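Omission of a single protein chain aside, the complex is shown with its protein chains in their original locations.
And then chain A:
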Amino acid sequence: MNDIRKYFPVLNQEVNGHPLVYLDSAATSQKPTQVLEVLKKYYEFDNSNVHRGVHTLGNRATDSYEGAREKIRKFINANSTEEIIYTRGTTTSINTVAAAYGRANVNEGDEIVITKMEHHSNFIPWQQLAKQQKAVLKFIELEEDGTISLETVRQTITPKTKIVAVTMASNVLGTINPVKEITEIAHENGAITVIDAAQGAPHMPIDVQDIDCDFLAFSGHKMCGPTGIGVLYGKKAHLENMEPIEFGGEMIDFVDLYDSTWKELPWKFEGGTPNIAGAIGLGAAIDFLNEIGLENIAKHEHELVEYAIAEMEKVGGISIYGPLDPSKRCGLITFNLDGVHPHDLATVLDMNGIAIRAGHHCAQPLMKWLQCTATARASFYMYNSKEDVDAFVAGLRMAKEYFNDVF
């Protein structure tokens, strides 16, 4: 995996006089040359609007745009490209389900079930939907180590439950959730599942037919693609029955003065000129991920996390959140260092060229569960190395010494 680094030009720089160690890929990943070149080529040679006009550039842009949709379909093993909707990102994808499916199918007294570990993007849309529809919002409580027990899932989901929304991998705890089993329990109770795969798609193979989930959402920018492009997968049977939530160009069939009809799937959910370059860039990112192999990426991250946890424990005074068993978690570590606020820690590391995240990670209810207001997070991707972990751990030791001994 070590020569993968050469594909990521951004990593080849110094920050505050030190070589950049980028440990914030859970927030956004870096982009390989392969993606950057496709974006450049699109704007330099093919830039044109899609699904309009008959000219050559328009055809090329449309072919690339729809070609990327097929790559995405294959990437998550969806049945058909009709089930792949381009969005702005995970947040828009989930909001689309909440608005288009939720408002039509959730009524007063119905239940929406989510977990305590959800990112705000898979939390607030359901909280607001529950308020609007006078539905009951219920939470799957977490085990002490930050995992989900299927027993608790069975106790929480009832025949009144209409929607179960759960993350594939937690952006804070790192926990990988049993989304297939949760979906099975939801279906037994007549509920549908919405899977937040923002932290899943970049790091592990996904098969939506095997999971049997009803909806699944992810973002391009966390998986080597550009920002502003994401995906909503939905089972065709659901999507066909859903009304669009954005109206305008691109998504219409016939427009009359007092009524209109919509294009077929997936375009009825893609009003307005889409993020064409973003979609093509995401397609290139998927080609890149396939070339490296998601299994290889997962294995590499797994090794880094195992090594990092062992090294961090040697520093002393570090609390790590989420399951300590590396086989239960993805490639990120959320933690606190005694006596050093995460912001202060992030500044010390930044002075050494190391980028980590500090704060509540868009998961305030989870922070309450963890009983802390802020935490620090180091997240790894295919381009990180053991040397990165060593630099990071040296930074932790320095911060510990600086704040606890100097003052």
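In this text, a residue touches a chain if its C-beta (ideal position, glycine included) is under 8 Å from a C-beta of that chain, and two chains touch if they have at least 3 such contacts; residues count from 1.
Quick note on the criterion: contacts and distances are computed from a predicted model.
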Record-based protein name (UniProt) of the chain missing from this complex, from "ABC transporter permease", "SUF system NifU family Fe-S cluster assembly protein", "AIM24 family protein" or "Cytochrome c oxidase subunit 1": "SUF system NifU family Fe-S cluster assembly protein"
Residue of A:130, A:164, A:285 or A:358 in touch with the missing chain, whole complex considered: A:358
Options A:2, A:16 or A:260, residue touching the unrepresented chain: A:16
Residues in chain A touching the chain absent from view: 16, 341-344, 347-348, 350-352, 358-360, 364, 367, 373-374, 394, 398, 402-403, 406-407
